[in-house]
Each structure stands twice: as C-alpha cells, then as structure tokens.
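Structure incoming, see below.
Let's turn to chain A:
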Amino acid sequence: MRLRLQNLDLNFGEDSVLRDLSVESGEPSVLAIVGPSGGGKSTLLRILAGLLRPSSGDVYWDDVRMSFSEKNLLAYRRRVGTVFQSFNLFPHLSAVENIALPLRTVHRFSQGDAMERAEHYLDRFQLSKHLHKKPGELSGGQRQRAAIARAMAFEPKLLFFDEPTSSLDPEMTYEVLEAIREIRNDGRDLVLVTHEINFAEEVADELWFLYDGVITEKGSPKEVIRSAASEEARRFFERVLRW
Partner candidate 1 sequence: MIDCRSILLRPTAAGSVVSYLGLFLGWLAALVLLAGFFSFAFFQLDYSWNWDGVWVYREKFLDGWITTLWISAVSLLLSVGIGFLVALGRSSRIYFVGSLSALYVELIRGTPFLVQILIFFYIVADGYGISNRYVVGILVLSVFAGAYIAEIFRAGFESVSSSQRESARAVGFTQSQTLRYVVLPQALRQSLPPLSGQFASLIKDSSLLSIIAVSELTLNAQEVNSFTFSAFESFLPLAIGYLILTLPVSMFSRYLEARLKHPS
Partner candidate 2 sequence: MIKKLICFSLFAFFTSSLFGSSGGGPLRVGMELSYPPFEMTDESGNPDGVSVEIARALGDYLDRPVEIINTPFQGLIPALRTGKIDLILSSMTRTEERARAIDFSDPYLTTGLTLLVNSESDIDSIEGIDSDSTLAVKQGTTGHLYAVRNLPDSNILVLEKESAAVLEVVQGKADVFIYDQMSVFKHWQRNQDTTRAILDPFRKEYWAIGLRKGDDKLRSEVNQFLIAFKEKGGFDELGTEYLSEQKKAFKEMGYPFIF
C-alpha cells in the first residue's frame, strides 16, 4: 500500500492533536506508527480506519483521495478490519456469533456460510475449542485473537490494529505476533500502532515516529530505531529499548 497524508489537522476544541501532518510512505505491507503516549497515534489510526474525521487535510491511499462523507466512511469501514486494544468483542455473544453476526448483517453472508467462515477463522487462530464461549470466559490473548479473527473473516485488503498487545502478557503477545505474520502471508496490508518497539521491529516494513502531532521520523524500522535523526526520537528509543 502507498499512504500519503497531506496537511492533516485534528483539533478537539482547543487541543491540537495532529498538526499540519504531511508524510508519504514507501510501499510497505505492514506500517507501524510509534511514539510517546498522547502523541496522537490512536487518533491518527482512527482517521485512517474511517472512524474519525480530520478537522482539515487529506489522506491518499495509492493516490486515491479518501472521502470523509458519512456515506463513504460507512462503506469504507465495511471494507477494512479494525482491532482495538481491548473491549472489541460483544460480551453478550459467543465467540463464533461475534464473527458470524457482522458477516451476515454487514457482508450479506448466508447463515450457513457465515458460520462456516467464522469457524474457519477461529480455527486458524487456535480457538476452535472455544467457539461457543462468551468473551468473559476467554483469556486476554484468546479475546484478542478472536478480535483479529473477526477483523479478518470477511477477508479485507487492509487492516488496522491499535495497540493490540498492550493489555497482554509476553506469552499472549507472542500469539498476536504470530497472527500478524499470518496476515502478512495472506498478502494483506496492515497499519499498526504500538508501543512495543521490539514487536514493531520484528513485524513492520516501515516505521513512522509520531511526536506531538507531527511525524518526525520515517524509514525502515532498523534505521529509525537505531539511528534516529531528531533529539526526541533518539531519547524515546533509548529509554524504551532499555526495557
């Protein structure tokens, strides 16, 4: 995918979260956005995922301008898959229903097809023993895997993950890492926000560093992390890598 942001602004009242953001990516399959908390990462991701409208500016996917009208955003959201840090799944539905329901109602699958597809993806993420369990009965890692399964079930070309491993322990983080590898292998594109730098280094093709509403670093993960140009970036990576 090729992603270009042009003069992107987002203000929440007085607060300027993204300021005149302009950046162009290469051709990554997985793009990771990192930076200190409060820098605007989640906000940027939500704009890219079609959940938030910028105050001004443009987004171009493969040179096609993204339209922010409500009608277009709805259609857009139905073409991409999003996974949040937590509280993705609907607690009153079982794992398989969580996936089958959108397939039926949003993507017009038949009852049988939806079930089949849901079971298939849950199986891919090692959840076939937990099909009928409610999210409350699953562990954190299982929940995230189920959320990923749901995002992938209708086989979108583009996916967005917002801090998918933040509420997980290292072992579960590994599970999610594996899942992302699967996504790559499927040939799908992914924009990932994370503060797990090692994780980002493992999995991303390109890395952006977002600081205080502006992208100050961009390049291959190794480059950015080891030899960042700006002061803030260097300090950030130094601190983070120590842990």
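The rule is simple: a residue touches a chain if its C-beta (ideal position, glycine included) is under 8 Å from a C-beta of that chain, and two chains touch if they have at least 3 such contacts; residues count from 1.
Selection criteria: all candidates are chains of the complex that A comes from, given by their letters.
As the structure is a prediction and not an experimental result, all values here were calculated from the model.
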Selected neighbour of chain A [touch, this complex] from 1 or 2: 1
Chain A residues touching candidate 1 - in the complex, by the definition given at the top: 49, 51, 74, 77-78, 82, 84, 86-92, 101-102, 105-107, 134-137, 150
